[in-house]
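Heads up, one of the protein chains got dropped from this complex, but the rest are sitting where they should.
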Amino acid sequence: MDKSLHLDSVIKTHQITKEEQLLNKHKDKNKEVKEALEQKYESNIYSPFNSGSYAKNTAMNTKFDFDMVCPFKRNAFGSNGTLKQMYEDVFDFLYEKYKDDANVRKQKVSIGIEFFADEDGDIVKIDVVPGRELNQDQYKDDENLNLYVYYKYGNFDQGSERIKTNVQAQIKNIKDRATKEKDSIRKVIRLLKVWKNTKYNNPAKSFFLELITIKAFDNKDVSGNLWGKLETVLQYIRDEVTGESFTLKDPGNGSNDLIDTLTTTERQTLSDDMKNMLERIEDNDENIKTYFPENSKFLEEEESDNKYENKGNGFYSNPPKNERFG
Amino acid sequence: MIDKRLNTIQQIFSELNGISIETSFSSDLEFNIVGKIKVPVESTDDCLFFDVKIYPEYPLKRMDTESITFSNSDYLEYGHVMGDGSICRHTSHQTDLKKKIEIDINSLKRWIWKYYLNKDNDKHYEHLILQPKEFKGNHFSFLFTEVDHIFSNQQFGFFEFSKINNGLYHEKVIFNNIIQEFRDSSSKKVTECKWSSAIKQLSNKDLGIYVFLDNPPAKMGKFIISNWEDLEGLVNQNLHNFLYSVQKTNLKLNGKPIPFLIGYRVSDKEIHWQVAILEIGKFPIESYKEDKVWKGGFIDEDIVWGITKNCSYDYFFGRGRLTENITKSKILIIGIGAIGSMVAKTLTRCGCTSIDVVDYDIKEPENVCRSEYSFLSGICNKVDDLSNELFLISPFVEVGIINPILFHVDSKIAQGLNSTNTELQKKLLHYDIIIDCSTDNDLLYILSKLELNRLITLSITNNAKDLVCSVEPKSYNWVMNQYENVLENEMENLHNPTGCWSPTFKASYNDINTLVQFAIKHINIKLSDSNKNLRNFVLKTNESDVFSIKLDEF
Partner (left out) sequence: MYRINELGLTLEIEDDLLCSLIDIGIKHYPNEFGGFLIGNYSETQTHLIITNTILPNKFKGTPYLFERDTIGIDDKLKQFYAEEPKKYYLGEWHTHPNNLPIPSSTDINAINSIANHPEVSIKNPLMLIIGYDKPKVELGFYVQFKNKLYRYE
């Protein structure tokens, strides 16, 4: 089998535009949540914005990453207000507002709102990430935010207030690269996300996979066909992610190291997973199908897109000179 | 020959440093060589004397005991001395007579240093030393577990036991019994042993009597008392009244043996029971008048001690079991053919206590050769037969039989009628681990769509060339891809018995179980370490050179 052809089909069947209805529902709910937050916090909040993979051009249709960052003013919860107060306040507000329509729960740095399935059986999920500017009115200038860590997140301890970041810079960095190098970086990121979804409770965040892919492209000669590129990135992760000196700088804050979102054993598992995957695909091409599965929901549609095709210069040509039939 | 051996031994002993021969060696009627040696105790003026007995096997072992003994019943109070005064030692294998004698003398000196001179007491508890005796030519055993009850000193009453299989104990018949529950003297239940419900439901029950003592009925701390009179100081008159009335109300059963358990504390957490066998009508008791009051007492008679064994879970599985992450799980096995029955038996032997099984199939004689079923149970439901097999193995396993029709309704019919399996999911969430050995692709498809705690599937290709094991959620596509595209599953050479419509793969018990055990070992290692992640895997065998198994992790 042709591994690159398969991978192309994986990407095609995972294109977010294929789930237009669900995408629109996400956009609508997103707007609704955003307006509710703005109404509630009025002048204490800057405009919430999208930071998920949809914003970064790396989304796929089996998992919509709709993350909404809510930048709060420094004194939004009083001049002595803590990040914990901010986090709890936003949670309480969202819980009260949506408890009859959704499961609202506390996650690592965000508050997840998972709306109950609608009449089409569609489920909309939005993660709200509360953040607070470092000093009053400073956000306009530096876009920096402090996040609250609700429970242990890799090496970040529960309750720590360590994560300071510039989400806008994060988005811009990935979106720029993913858009500019859409046949390489963007495809590889999407494939890694497809893989991540095959693993139960995979601790590697999408953001982590995005950054490590970019780092692989920056440090390795990633070339060849799609499989060749993906293979190089997988090898890079396998070889580097367990290294003691390996770092993954947060484009939003150079002193944040995204490798800290994984524990030592999680890093080892990630490396082992890469090793196993490369070995199994080397053993037999067919194994690529379960590491990077097509989205079967759109596979049929793909097939009904079949056409009689020509090789690019129209249909007219002569038959080959001699052919034998039996 | 004997003379030559005798001379050699005499010669060797006389040349040994640090000992001297007190009584010359001679040969007894059973061809043993006996003598007496004197061993000075280092850095003291003491000398110890030992009778030495060398059996004809020496320097080879006698069954599993030493074929040379050093004994002196004056030293009974010291550690590691047996009831006959022999020193308990374990030495290494040696076939050379001279070297073996040196080794044995050295181990004797080690004993002197450690237990005689330093009065060492090993930390771990040593059971009281007793030699089981026969009652009217038969042995008796009583098996028990820990109980959730703290017995008080002098507490007594009845206990209930179930008779299980008789057998041979060396040349004699042994009657085996399982202790079920303890009652007070008015037959009210006090507590029960922690057996599985199947054991508790055993019929063929009978009653015995017990007394609990705070301290072991021992002499010199390690030998069990041997005469009923020795018990006198440890019990009070209430027990005597009880024994008297038991015998009196059972006069009809004269001559019948009745077990008398004597319990005692061996540690903070543990009690032990010894059993003496009494005969109704001949209880070793007497009554006498003292200050115008009738009193009871024991008479001068040897105690017939039987055999007891603490079979509590931790002892029963003490020599090896799987990780608690498996043994403490509620497990469901779907499909109990060759693979499923091997998995079930392995889990049972390795300490699992909650195993449910579901299968609609009937066990036929041709299943026996490569599964865990037995021929003598004939043709019957696999689930019933397997649960019996499992009960025979473990007194702690609870086996639940799931109705295959209900299971089918919840899985396939529900899927067909309304494309959901919420009812099935709800029921399956009861289990911590579900092991699907059914090789039923339809079922795998359904199970893969559910959110389950942990689903493991096991299947093999023809001739047991490969074993495919999925452990990750939603693995239907992976399993199918292995069979359809990755592995070579040669389907032409299947076993087709005459007139059979469902051909099956070819492989022996050995072929299959080799892979099943390998797979369980791998899963056990992964699950025992929370830092490890269990991933789908395939076992591939290779017979081209020497046989080997390769584990490909995905």
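A and B are the chain letters, set down in written order, and residue numbers restart from 1 in every chain.
The rule is short, and it goes like this: a contact is a pair of C-beta atoms (placed from the backbone, for glycine too) under 8 Å apart; a residue touches a chain by one contact, two chains touch by 3 or more.
Keep in mind it's a predicted model, so treat the numbers as computed, not measured.
Here the chain not displayed is in touch, across the complete complex, with A. The chain that is not drawn here is touched, among residues A:S79, A:S223, A:S255 or A:N318, by A:N318. Seen across the whole complex, the unshown chain contacts chain A at 303-304, 306-326.
Here, only the chains that are shown with their structure count from here on.
Each chain gets a centre from the mean of its Cα atoms; for chain A and chain B, those two points are 54 Å apart. Note for the complex: chain B touches chain A at residues 472-474, 477-478, 481, 485-486, 531, 533, 535, 552-554. Against chain B, the residues of chain A that register as touching in their complex are 198-200, 265, 268-269, 272-273, 276-277, 279-280, 283-284, 286-287, 289-291, 293.
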